[in-house]
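The following block contains the structure, expressed as structure tokens.
Removed: one protein chain of the complex. Kept in place: all other protein chains.
Per-chain numbering from 1; labels A, B and C assigned in written order.
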């Protein structure tokens, strides 16, 4: 099947590669000619601009945009003049699902279908496949089924969910039509919100393992330091990389994120290469906003997000206020850093 | 290798089965003669009491206790008079690692080794193997290696952690000597603390997906109800069981807990069989206590625990205070349940 | 000074009363003629409709709207045709500050000033005065100074902040021009966000005091119940109403919210009249949304909000998922309610 791809960054390029391997035909465009050439070398057809891209695709065209959320609007403006009724535009990036609603509405009068597709898989997707969460009208989603099936991981060796039988459903192959426009990015958004909290759960646990030997340290005895009442309980030197490894087998906390943590800790159990300034990139925030607006309690998801803010120094003024209050009511002076 | 097993509940019995299948010799005891007989039928040797159990084991004896944390003390009292220097007692249950320190100290003068072994695997362990986190002295742990190896899942088909080579380490086979006494249960404790937060992360996320359609409901317009500013953003009917399934493949949040969630939601997406009173059974609390005592931030782990308390009504008085305050300062009357 | 008041509910009516007592002249309107009559009996002038209200006010008119956030738009539409350049509309209700920006922009072309005024004080404001947080252009805010001064509590007997001298600033009299449009409601929004967390802090603490005697209860010993390791530490029967009272004097936690809590607990330490379904009414949510959007860590403010959602049953599905997972991995059945 023929697909146009706009945006050949890490994600877009790998997705084209995976589609080419599956026998699909890809016409590709990026602002960077080198990115185009790399894929042409692999068997894709290059386009010189949006008009050329659309000209090289047989109607009804299917064009996948794999660009930063902030430029989707502009790309739609650039490409849509070259589209016709019946064509389909797919936003496979990390857009806010609310923008999907606007984009679909904008294209609807011209008869252009819009599909939002949340794409999970990162740098591993080329080999492992991409988990796809899709929103849009049935006709367009149905037509693109071969593309989704090729990008998705497939059923693989994973043990089947109890109670499922017959041919593998789409969800069992790693892609799902979640509902009308926005539903795909909504599900992907919640996916990332969960991801933040899963990551933080492991991080807190491993950090606690790193603190298992605090009883061996000398502790200052002063009014500004909470005493450690039972230092004999905290005399351990836990091998965190080995713990990550052992939990990968037979334990309740086994997961892909744990696999990655095992990779990282094996390389350096002290993680010296990382300073601990943790970015967040949109979906985590949107998940928390949605939780608040819908009245859904999500304290872990939100706290995980706030911890990232704090890691970047955004709690500093709050902490200064606490120190200032302590000075005011108790004459407590801040303790200097060790 | 010969092993005595005390406690033939769900966990203990399955572990004996797994050991028998691996060719080990098991002498088994339980207060319930039927539990003994079931395993005798499978090839174990039954014991009539502690003395008989110890008599049937060749020194140096290895005896595994798989009993509730609250009775470990009593079992040690009952069995230790029949033990000799060089024997080893293993506590494979869910004990607090602080009790391990006491137990080891109590047995040390008699030359009896004590091993604490955190055991993860639940009802799936018989087939899947048990993840074992072990604390104790090198000599005893070394001697029991064949038993641990048989109980553990083994290396299996799981992709190897990047950077590992050569023969599979014990951690890669699913068991780990974590350190001296208490280290095993300490690591298991943190494992369960993480587990609570992982579970809560998924639960919050799926709950949010269930709220994705709140914009379709009528909303009361009064001073006691926060308005939903953009109902058009919450018009979805997300198929949660299918979402759980699709996330199992290629997504960042894939995990064994997600596999189980997919099982449960496929059976009934409304989970009508569950009222939502969530138990907690010790390790989660101990993890949070350790975080506080060691000065380790663990807001997700602790909040996950507190949410379980709340699910059982333990926040009720706090909520009544909030309503009472609101009445006091604003004359707000509580809204009745819909 | 002359002021028009639209909206004579609990808040609006009391504010008119306070203004009349201070010697100001009020022209009042409400959809309910009885509400108008009550204030006419107290010395206000009644208006039959918006046109009449505006006719009875000498230009430049100052009109205060004290209506639900949801109808401010409609009221502006109704009243603005009767206004002229130089007049001022004040929104003293609980509007979202983002709406202030829209309202100000809408009125600006006609030369009508818009002021947003966050008003704190509740049912106590008539006697105690209202704390006012004001946003808008200098000219309009300056002109209304006598009105704000009359509504505000004034400097009172409260001990002066160290370092302040000379005549009492406006902030010391209980009202503050916080910045341009929206700034007043922004500060009021954060005020309410803080309020939620302060309330929850007391509620959690008093709930803990209520749990100080749990060691006296029998505890079930089973795998579904975390053991209470030191029941002798929890044998107290703390008199919570007396504790609230004693903390009012000389303690670090003394506050007006504590005063109210003391009122409520004295009336009934069991708070039997309250079921614990806690409403939230907008500002708390907006505060958390702003924290997320600006990258400001606010875990307490947000958790306080989520606890209110949970008190209304919105965590139920999340809790059912936790129970379902526990059943899946460990065969744990939910414990019934005691």
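By our rule, a contact is a pair of C-beta atoms (placed from the backbone, for glycine too) under 8 Å apart; a residue touches a chain by one contact, two chains touch by 3 or more.
This structure is a prediction, so every number in the text was calculated from the model and none was measured.
Note on the undisplayed chain: of the listed residues B:67, B:90, B:176 or B:298, the one touching it is B:298. Per the touch definition above, the residue from C:187, C:278 or C:325 contacting the chain not shown is C:187. Touch with the chain that is not drawn comes from one residue among A:23, A:109, A:166 or A:331, which is A:331. Contact with the omitted chain, checked across A:62, A:251, A:296 or A:310, is made by A:310. Chain A meets the missing chain through residues 10, 68-70, 96, 122-124, 199-200, 202-204, 206-207, 210-211, 221, 223-227, 229, 256-257, 260-261, 263-265, 271, 273-282, 284-285, 299, 303, 307-308, 310-311, 313-332, 334-337. The set of chain C residues touching the chain not shown comprises 97-98, 101, 120-122, 125, 128-133, 152-159, 161-164, 169-176, 178-180, 182-183, 186-187, 190-195, 197-198, 200-202, 204-205, 207-209, 211-212, 214, 226, 228-230, 232-239, 242-243, 245-259, 262-263, 266-267, 287, 290-291, 293-301, 303-304, 307. If you put the missing chain back, the residues of chain B touching it would be 252, 285, 288-289, 291-293, 295-299, 302-303, 305-307, 309-310, 312, 314-315, 318, 329.
Quick note on the criterion: only the chains that are shown with their structure count from here on.
Two copies of one sequence, chain A and chain B, touch each other mainly through matching residues, since over half of the numbers at the interface are common to both. Chain A and chain B have Cα centroids separated by 28 Å.
Of all residues in chain C, those that touch two or more other chains are 285, 299, 303, 307, 310, 314-315, 318, 329.
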